[in-house]
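Only one protein chain is missing from this complex, and each of the others stays in its spot.
On to subunit A.
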Amino acid sequence: MTKFRIGRRAALRRAAGALYATSAAGAVSSFAIGGKAFSQGAPIVFGALPPLTGAGGPYGPAMLRAIQAVVEEANAAGGIRGRQIRVVAEDDQTNPDAGVRGARKLIDVDRVSAMMGTWASSVTTAVAPLCWENRVPLFTVSGADSITLLPHQGFIFRTQPNSKLQIETGADFLLRQGARRIFHLAAQSPFAQSSQDVLVAKFRAAGGEVVGYTVYEREKTAFRSEVDAIMRARADTVFLNGYLPDVTILLRELFRAGFDGRRFAPAYAINQNLLNSLPHEVTNGAMTWQPSPDVDSGAFKRLERLFGNTAVDPYSAQTNDHAALAILAAAAAGDAGGVAIRDNVRRISQGDGEKVDNVTDGLRALAAGRAINYEGSSGPVEFDERGDIRGTKFRYERAAGGRFELVELR
């Protein structure tokens, strides 16, 4: 018993320290928040495990900022039934081994009641058993289909559409654009084969065909034989299902070979950096698609204002919703435990309740005893029984003169 009390006191001390450290908004206001925390019982702790270094390093910091912003807003609105919220962040280094050690620290030392912001699928899969064994819900942006198929007892919530859904919408778009003979060139990844299966089914149903399918190693630097195969197959569309470095080389080689069909790739593989680095005649007409945040939503606009000059990426829009969902679920349950959050996420994110797009309104409505339906910056955030997101919008763009122009948003 004594031991337990010492642990809590240490946790409180760290709480004060972390509030100093994490609050970007001036020392005075964070001190006031710290004072409140002491007067109203132990704060509720959320763990953030974004990639701050490694391959995910470009995304993690913004993802974390979105989480912190929501938590600051909720604290300013009085917290969860008077209890303040604290975010503790650990770096997953985009590596499953480091991710597991970080998650251990968050669960065992900080005693987080929810974990959010894991990015790489391998990290999410490695951390997931720890979460469900310790009854902590895990909110993630990872796309691998296998994640929500784990025996997670409802503890995983994924705001990223799984890769199957992404490929299906991409194939539908290409068919609408008139593609009939598609060549699928994929980097070795968990999605390569499942993408191929979806493409075959979709194109066959529409009277088209997949005229070629090649999987390559992503570190490859020359694609002569692949490009030759594409030319030989007389494809009207090539689907470059790879990553930025390899797709950069592929676009150049396709241009040299005189390929004049459609080139289609995920938005993370053809981005603005790529358009800046290649001549316009090489990239013109290349098309991309990505799950889109709900750019017209109130939640997204708030996030944009907060981010100022930096564009809001889809992952930050999602982690914004991770924090909001956890806060509102805990408030609806009147209990900040992991199980209570798990059981109440669907109660506050779908159904006929009052529509809210931020935690301030949501907390107020819940305090007044009204049911709510949270609509986030990433979309309507409704989950199916496996924890997968439903009803996300997709954004289709085409490169023209070194810039992207919007083709469709649906």
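What to note about this one:
Just so it is clear, a contact is a pair of C-beta atoms (placed from the backbone, for glycine too) under 8 Å apart; a residue touches a chain by one contact, two chains touch by 3 or more; residues count from 1.
The rule is simple: contacts and distances are computed from a predicted model.
Hidden from the displayed complex is a chain whose UniProt protein name, among "Branched-chain amino acid ABC transporter permease", "diguanylate cyclase", "NADH-quinone oxidoreductase subunit N" or "Fe-S cluster assembly protein SufD", is "Branched-chain amino acid ABC transporter permease".
Note on the undisplayed chain: of the listed residues A:A42, A:V100 or A:V407, the one touching it is A:V100.
Of the listed positions A:A42, A:L150, A:A206 or A:M231, the one in contact with the omitted chain in the full complex is A:L150.
Shown as candidates are A:V45, A:V70 or A:A89; the residue that touches the absent chain is A:A89. Residue positions on subunit A in contact with the hidden chain: 7, 10, 14, 17-18, 20-22, 24, 48, 52-53, 60-61, 64, 89-91, 93, 95-98, 100-102, 104-105, 107-109, 120-123, 125-126, 128-130, 133-134, 144, 146, 150-151, 188-190, 193, 217, in rising order.
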